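Moving on, here comes chain A:
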Amino acid sequence: MQLAYYPGCTIKASARQHEQAALAILRALGVELREMAEWNCCGVVHTLTSANLIRHMAPVRVLARLRQQGAHEVVTLCDMCFNTLARANLLARQQPEQFAAISASTDSELRYDGDASVLHLLQVLRDRVGLAALRARVRRPLRELRVYPYYGCKLLRPSTVGIDDPEIPTLLRDLLEALGATVIEGHLQTRCCGAYQAVDQPELVAERVTATAAQARAGGAEAIVLSCPLCHFNFDTLQPRNGAPLPVFYYTQVIGLAFGLEPEELGLETRQIDQLPPLRQRDRAQAKGGAA
Partner candidate 1 sequence: MSEPFEPRILGLLCSWCAYGGADTAGVSRFQYPANIRIVRVMCSGRVDPLFVARAFEQGADGVLVAGCHPGDCHYVSGNAFAEQRFARFGRLLDFFGIDRRRLRLAWVSASEGARFAAVVSEMTEELRALGPLRMQVP
Partner candidate 2 sequence: METHAYDVLVIGAGISGMQAALDLADKGYRVLVVERQASIGGTMVRLDKTFPTNDCAICIAAPKMVELARHPNITLLTSAQVEQVRGSAGSFEALIWRQTTYVDPAKCTGCGDCARACPVEVADLFNGRLSTRKAIFLQFPQAVPAVYTIDYRHCVGCGACDRACATGAIAFLQRARPLTVTVGSIVVATGFEVLEPTTLRKEYGYGRFANVLTALQYERLLSASGPTGGTLTRPSDGQPPARVAWIQCVGSRSLQGGYPYCSKICCMYATKEALITLEHAPATRATIFYMDLRAYGKEFQQFYRRAADHGVRYIRSRPAEVSENPDQSLTVSYEDTLTGTVHSETFDLLVLSTAIVPAPENRRLARALGVAVDAHGFFEPRDPLRDPLQSSRDGIFLAGGAAGPNDIADSVARASGAAARAVIPLSGRQRVTLADPLPERELAAAEPRTGVFVCSCGKNIGGFVDVPTVAAYARELPGVAFVEACTFACSEDAQRRIKAAVEANNLTRVVVAACSPITHGPLFQQTCAEVGLNPGLFEMANIRNQCSWVHSHDRRPATAKAADLVRMAVARAGQLAPLPAQHLAVTPTCLVIGGGVAGMTAAMTLADMGIDVSLVEREPALGGKLNTLATLAPGDIPASELREQLVRGVLQRPRIRLFLGAELRELSGHIGNFRAVLDEGVGGAVSALQVGAIIVATGFREADLRGRYGYGADPRVITQLELERRLRAGTLGAPRTVVMINCAGSLDAENPGCCRIGCSVAVKNAMALHRAAPGVSIFMLYQDMRVYGSGQEEYFTRMLDAVGPYRIRYDGGRPPQVTVQDRRVVVAVYDTLLREELVIEADLVVLTAALHGDADTPRLKQLLKVATDSQGFYREAHAKIRPLDFATDGIYLCGADHYPRNIPDTIAQATGAASRAAIPLLRGRVSVEPIIAEVLAERCSGCGICLPHCPYGAMSLDPARGVVAIAEVQCKGCGTCVAACPSGALQQRGFTDGQLLAMIESAWEGPGHE
């Protein structure tokens, strides 16, 4: 399977591990991602007023380029990129007249009429690869790992573009269970982490990630697994410093571990592996077992 791939700025900056892990597991699954040429920033947030149409330019340009390059669908890793591209795409389909206005103000070769589709890697794994194939590829089931999947906002909402039920999503649970992990759930899984407020109102974010991590911990989770690089940043940096914060992993990294890939291939730092005692123990046990 070959798919066009839109990385976005953050994947290339603070979330390189995510891309590294994604590419590694996809290789293992026989999926090839081909990075688009000449991509630009997606625009990051969908513009919510009618006065800022120009801000839809960035995502539309990405989609127009994609079509120019002959592709009909594009995979994203970053939840923000996914959400922004998908919503712009929806708008292009539903309100073409608005887009006519935008197009008119841009270079004519960048016409776009909404005929591409935007995919999130999780959709590819669930709907194209299939959880059965994923399960079949597992080499080191994460039996002793107790994880709390965190969805955040952009995967789910608005439901017009979300990839799972906005209230009771099951995608990450199904995926993690396919890897053999024990899944801990709670109603804060879908609650916003505070997103970009980390920039100048970090107290809002801190309150959220603290509450969510507390729920995960109360349920017995040892790690949080998520998808969005901004959620990752927020959980990684804004959990209270006192007491051991719960470690945070991208789902790609966890899949990689279950596939038996090496931590280095998955962009996992030693610090993170140390944060997962059961993983370490199991590694040791397996190492012993393997030796025997």
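The candidates were selected such that all candidates are chains of the complex that A comes from, given by their letters.
The rule is simple: a residue touches a chain if its C-beta (ideal position, glycine included) is under 8 Å from a C-beta of that chain, and two chains touch if they have at least 3 such contacts; residues count from 1.
Keep in mind the model is a prediction, meaning the values are calculated, not measured.
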Worksheet entry | Candidate number, among 1 or 2, whose chain touches chain A in this complex | 2
Practice prompt. Would you tell me which residues of chain A are touching candidate 2 in their complex?
Written response: 165, 167-168, 186-187
